[in-house]
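Handing you this structure, nothing more for now.
Apart from one protein chain that is not included, each protein chain of the complex appears where it belongs.
For chain A:
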Amino acid sequence: MCIKIRLSEMEPDSQGRISEIIMEEKKERRLLDLGFTEGTKITCIGESFFGSPKAYRIRGAVIALRTSDAGKIYVEMEEKE
């Protein structure tokens, strides 16, 4: 069974797949261009000192997002790596 959580809630070193982005169109488009399309594998690879931003690996690149933004992206979690 898959659990759906916010991207910002992902623990470092856990992996999931993007399921939904709920954001205004302009921001969503930006994320899509970075490869944040539904079904894409995403791994949280670390968090900074203050807990935000966190860094995520997606399509071979590492992108950092603030909690406020990553909270609007939902992921389906898989088992830990």
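For the reader, a short list of remarks on this structure follows.
Here is the rule we use: contacts are C-beta pairs under 8 Å (C-beta built on N, C-alpha and C of every residue); 3 or more make two chains touch, one makes a residue touch a chain; residues count from 1.
Here is the rule we go by: contacts and distances are computed from a predicted model.
The unshown chain of the complex is recorded in UniProt as "FeoB-type G domain-containing protein", chosen from "FeoB-type G domain-containing protein", "Heme chaperone HemW", "Xanthine dehydrogenase family protein subunit M" or "NADH-quinone oxidoreductase subunit D".
For chain A, the residues touching the chain absent from view are 26-27, 29-35, 37-38, 40, 45-53, 55, 57, 59-66, 68-69.
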